[in-house]
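Quick one: this structure, given as structure tokens, is what I'll be asking you about.
The complex appears here minus one protein chain, its other protein chains still in place.
Read from first to last, the chains carry the letters A and B; within each, the first residue is number 1.
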Amino acid sequence: MNPLELTLGIMTAVGGFVDISELVFAAKAGSMFGYALIWVFVVATIGIMVFGEMSGRVAAVAKQPVFNLMRHRLGLKLGLVTLLASLIANLITCAAEIGGVAFVLNYLTGAPYMLMAIASTAVLMASMWILPFKWIERTYGLLGLFMIVFLVALVAIKPPWHQLAGGFVPHIPHGLSTKELLIFAYYMVAIVSAVMFPYEAYFYSSGGIEEKWAPKDLPMNRITCTVGFGLGSLLSISILASSTQLFMPANVGPELLGSSALEAAIPFGTTGLLLALAGMLFAISGAAIETCMANAYSLCQFFGWEWGRQRKPWQAPRFTVAWIGFFLLALAIILTGIDPMNLVEYAVLFSILVLPLTYLPLLLLAGDPSYMGQYANGPVGKTFGWLYFTIITVAAIGALPLYVITSGGQG
Amino acid sequence: MSPDDPIKLVSQVLDLPLLDVGGNYCGIVDDIELTGSAGKETRLAALLVGPGAYEGRLPAWAMWLVRKLAGDRITRVPIGQVASINSAVKLKVSADSLGLHKSENAVRAVIPHVGAM
Partner (left out) sequence: MQRLLLIAAVLVAGCSKGPEADLQYISKARSLGAEWALVNEQSSAGKLTENYTQSMREAVREQLKTASSSLTQPNSDYAGEIGALLAEPDDATPAQLRAHADKLKRIEDSLESA
């Protein structure tokens, strides 16, 4: 195991952990419910660790990406339904991320939002075309490490650590009205969805094949998933906790994406503000690329087309057309003028509905000795895998009713 | 598993990806062609690749949509061209020689061959 590779892998996972949905929901969760939802972030993070490790293991051992194996397991009809559903979910997510990038560029430069949406899409597409896979992943992941300013800011504002620690213990707060309980439940579902977004497993496993992982890379895979995602989730939790300290007493929702940057501006002034905005810019940009690539991967793998950014764009022509097409579609959604914050709600909703369909084949495959040999899920893997499958299925069933009853968490 | 081994279930082969001799993806096993009849041994004759092979696997309205979007081409890969079958079907020859890369090559022609590292 190369220590430099491992460190870079962990840092990439940390910097790439937060996307616009986690940012928005962390800030809102902190303001509305104090520290009470921290444990949900922890539970969801363990979930993505479990499924991330599994998808990396399947890539390294079976050497086939999730979507190929998924179609083989589910068959054509159910496979097509899953494909379509996940394409839609990821497309909405990609559009939300592009909207987020446009907002951040607007906050940084004052340039008009729509213009920034077009410009950022162009830059993202250019970097996809020019850079090889590893550079794309590393650049946006490492630059996303500016998000660490949120963790430092939390320490600087001196929150009540004892109370904060209490948030790590699973509990439902006392004294909530029925309405508030329903909104709390909605937030639980939304956080699980945002942390365990389906695009992450597709991107991670396809990336593993792009980088030609083999069984010798399994320890690195395991460490990257646990340490990387674990540290990354601390960034989301910092945003939540700062929101509790700063936004809750000030009656701030927040409604605007840019308000989160105030969490770093209040303790550190303009330096903090700019670091926070830079972190948000690269973390959200990275997510835009990952959601788009995940869709291109899924489509090509499902139909057996050449795929991968390891090859030059003209060596995998339909893959290239696919990711260009998805970027343009996502941009088109933004250009309709729809509020990206609404897109975040839809993304989270669609994604949780798709999640059980996406994870089931992965879980079955990772536990199948005929594909995985000695690397199939052991008792721990099976227990956690099925536990989390149950959790996401329950969340998926409750998502739509909760969304409707609570008007998307607004009450 | 080699193509001559008995196949317990059609599901072992169906929907597996195809890789040609150069390791390039060239489709998915969309359907299979069997030889033999009642009372005789059933053997795998060929793999069928292409949207046309979805016929019978999708409801009629879905098949109509598929035809509109992707046509109904079927490419037949005789079993003799298959080297091995496990988590993917590996072929003995190149995709082009079997006519499996037609769409890929068509799209390749419109993509600029510049600028990538």
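For the reader, a short list of remarks on this structure follows.
What we mean here is this: contacts are C-beta pairs under 8 Å (C-beta built on N, C-alpha and C of every residue); 3 or more make two chains touch, one makes a residue touch a chain.
In this text, all values refer to a predicted model and were calculated from it rather than measured experimentally.
Put simply, the hidden chain is in touch with A once you look at the whole complex. Listed residues A:L164, A:A241 or A:A265: the one in touch with the omitted chain is A:A265. Residue-wise, the contact with the chain that is not shown comes from A:G253, picked out of A:G166, A:G253, A:G325 or A:G367.
For chain A, the list of residues touching the undisplayed chain reads 103, 106-110, 177, 179, 250-256, 258-259, 261-262, 265-266, 269-270, 272-274, 277, 397, 400-401, 404-405, 407, 410-411.
We adopt the following convention: only the chains that are shown with their structure count from here on.
One finds 34 Å separating the Cα centroids of chain A and chain B. Contacts from chain B toward chain A in the complex involve residues 11, 14-18, 24-28, 30, 49, 54, 57-58, 62, 87-88, 103-105, 107-108, 110-113, 115-117.
Within the complex formed with chain B, the residues of chain A that make contact are 62-64, 68-69, 71-72, 75-77, 79-80, 129-132, 135, 300-307, 312-314, 317-318, 320-321, 371.
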